[in-house]
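Attaching a single structure in structure tokens format; questions to follow.
Yeah, one chain of the complex is gone here, protein chain that is, but the others are all in their spots.
Right, chain A next:
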Amino acid sequence: MDDELAISVRGLRKAYGDNVAVAGVDLDVHRGEVFALLGPNGAGKTTTVEILEGYRRRDAGEVSVLGTDPAHPDADWRSRVGIVLQGTGEFDELTVAEVIRHFSGFYPDADDPDKVIERVGLADKAKARTHTLSGGQKRRLDVALGIIGRPELLFLDEPTTGFDPEARREFWELIRDLAAAGTTIVLTTHYLDEAEALADRVGVIAGGRLVEVAAPNRLGNRQEALATVSWRTPEGTLESAQSATPTAFVADLAARYGGEVPGLTVTRPTLEDVYLTMIGHAR
């Protein structure tokens, strides 16, 4: 097995009764990479990730996570893998600091609890009971528990659900810090901007299959896609044309209009356009 791979998956399948959640997924995640699994609700993201985390049994396929089959996790493997689950497991009666300190005791090489509390932005909530935290603050606590053991590999299942825009930006910074320190990160999200902002590569999952895996700016051959040039005619109607050479096209237009082209825009498909097309095909 390739040492450069943090995760290697071949032919992964999982069904719940007649409902096939994961229908043959092949996936490689390199060490040090930030990989985003992007897909609509019910696409199979969480099932896939929870199999990789050792929570669920698979029906078929080969899976290796940090060189170990997650169906048979041991304590050493667990101490190298950080997990931020989708649902929060709350400790209503305890304070933020108590929970984080307690969990730090489970890991052989745990980070300093106070530092982690600071890092996830809960310093002023350290002494608060966890049930008094807002949704976004609870999510930060989840993240703190995910990183307290200094994992080599961190799973984040829809980590920023419930965050306000500012909290999301701060969270992204935290993820970038962790990635810069060499942590391999696998996150699921249904936010396109999150995948685009954080991930080295994005895997689009729909209907239990990986539809495409690529760098965010290459997804769906976005770079090679035709640009759409649109403008208004002197009569006021909207004209548009697809062009592989939009610069030349606009120069032509400018010459035709003898200067300013009214209402001129040049666009390429956004990640969202590409994504919606992809998951649309998969359905």
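Quick note on the criterion: a residue touches a chain if its C-beta (ideal position, glycine included) is under 8 Å from a C-beta of that chain, and two chains touch if they have at least 3 such contacts; residues count from 1.
Note that in this section contacts and distances are computed from a predicted model.
Would you mind picking the UniProt name of the chain not drawn here, from "ABC-type quaternary amine transporter", "Acyl carrier protein", "Transport permease protein" or "Oxidoreductase"?
"Transport permease protein"
Just one of A:Glu4, A:Glu93, A:Asp164 or A:Glu272 touches the chain that is missing; which is it?
A:Glu93
Pick from A:Val25, A:Ala43, A:Val65 or A:Ile83: which residue touches the chain that isn't shown?
Per the contact definition at the top, the residue touching the missing chain is A:Ile83.
Which parts of chain A face the unshown chain closely enough to count as touching?
16, 47, 50, 53-56, 75-76, 78-79, 81, 83, 85, 87-94, 98, 102-103, 105-110, 145, 149
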